[in-house]
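What you see is the complex with one protein chain gone and the rest in place.
First chain written, first letter: the chains are A and B, and each begins at residue 1.
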Amino acid sequence: MFEARLGNTLLLKRIVDALREILSQSTLDCSDTGIQLQAMDDSHVSLVALTLKTECFEKYRCTRNVSLGLDLKSLAKVLKCASSDDSVTIKADDKADKVLFCFESEGKERTADYELRLLNLDQDHLGIPDTDYSCVVHMPSIEFARICRDMSMFSESVTIACTKNSIKFSANGDMGVANIKLSETSKGDVIINVDEPLSLSFAGRYLNTFTKATPLAEKVKIALAAEVPLLVEYPIEDYGYIRYYLAPKVDEADV
Amino acid sequence: MFEARLGNTLLLKRIVDALREILSQSTLDCSDTGIQLQAMDDSHVSLVALTLKTECFEKYRCTRNVSLGLDLKSLAKVLKCASSDDSVTIKADDKADKVLFCFESEGKERTADYELRLLNLDQDHLGIPDTDYSCVVHMPSIEFARICRDMSMFSESVTIACTKNSIKFSANGDMGVANIKLSETSKGDVIINVDEPLSLSFAGRYLNTFTKATPLAEKVKIALAAEVPLLVEYPIEDYGYIRYYLAPKVDEADV
Partner (left out) sequence: MFEARLGNTLLLKRIVDALREILSQSTLDCSDTGIQLQAMDDSHVSLVALTLKTECFEKYRCTRNVSLGLDLKSLAKVLKCASSDDSVTIKADDKADKVLFCFESEGKERTADYELRLLNLDQDHLGIPDTDYSCVVHMPSIEFARICRDMSMFSESVTIACTKNSIKFSANGDMGVANIKLSETSKGDVIINVDEPLSLSFAGRYLNTFTKATPLAEKVKIALAAEVPLLVEYPIEDYGYIRYYLAPKVDEADV
């Protein structure tokens, strides 16, 4: 039996908005330590991992591990029906074929229940090896989203180059060449840790889908190392994170 | 000869926006008691009735009954050209084939005249019998609009169930089941008067078109009785109303 209650719906809205850009259906694994999700995107290129600890919830009870196979488009519709400040309780029986989302307004004068059918989805649990990244950059998540959007106007491919003091995004296409360079700021909103300078190229459209998680966090962490997937991490307060992984392009890697 | 002047255009904009969602063309019946309109929607399922008393107008003169057959899409275009705080004067001669809308800015430095051709429309005056409704609910019009929109994501059919203390809207479709329940609030913004509990089903898309009248009134009145059409009424200040009528679905009526 699984029951979890969030004090407001906004967080769940933002998580689902971030996921559904990259996944049409997925399975939430609920256990006594919290909720997890791990999946390849629909085109099997990038990987997304979500972790929500039990501390994230006002109330959390999970007597037995439950896997909730959800259609994220349907879930997004349900969440669109809720006010951001409604509380939301998620309930599922053991071996249930449906999950219940209950929304309550503050005075409880308005209650809304939505029962969604559960899906039986294949799950491929991929081990994500721990990696020592040679470049780790923290920057405002809005700035990262803007750069990814701007770059994608120029080329399908975005090159990220890190040096000691700066991170540079480049795109080279028919229209011309674009370069955006960020330096560490005195304000401390851009932090760059580079053991070894490197330059890697990525498919811009995946970077763009990752940035749908922007409302979840003010800062985004970008971590790179040669020949391993890029990590883009959005923390969810102190309670978890959404991480995206994307392998660099082999042919177009700049040096 | 007919001449009527409104102190601002906003009210007329809102009325036309409410009507044109359900009617493409219609006839305004102008008499010395005010303006009336009554019509089946374009698909001949629901019925709409508008009443505007002469008190609604800064100036009102109607020496002879006039019927103004209007294309509501054209009228909406004309109204889009006016500022909401312009005054508007509607003028038509007896047996005219056109109607004039004159807009004036406050200082009268800007005047705009629009002459629209009148249409010859068939009119079916339907008697609407007075009904004793067993359930009458007043609720915020925005809340009703939101519920109708939310329900229509789940199913074409919406069930409204009234009990002594609550009104419940339900929809049951492929995606799952949705239930929204409102109780009488201490704030008094939801008032429920039920002589006899009942449950009736309606076509959600008509309910949705009715809610285009939402900007006209803060509160909407919903009245139901077994086997008679639902009444949804938006008051227009103290000067009139827009009423919508929709028969319940026979097959799917819950009990």
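Please note the rule applied: a residue touches a chain if its C-beta (ideal position, glycine included) is under 8 Å from a C-beta of that chain, and two chains touch if they have at least 3 such contacts.
These numbers were taken from a predicted model, which means no experiment stands behind them.
Set against the missing chain, the residues B:81, B:126, B:191 or B:226 yield one that touches it, B:81. The omitted chain makes contact with just one of the residues A:15, A:182 or A:213: A:182.
Only one residue from A:118, A:145, A:190 or A:230 touches the chain missing from this view: A:190. Mapped onto subunit A, the interface with the missing chain covers residues 143, 146, 150, 153, 175-186, 190.
Residues of subunit B that touch the chain left out of the display are 71, 74, 77-78, 80-81, 98, 107-117.
Please note the rule applied: only the chains that are shown with their structure count from here on.
Rounded to whole angstrom, the centroid-to-centroid distance between subunit A and subunit B, based on C-alpha atoms, equals 44 Å.
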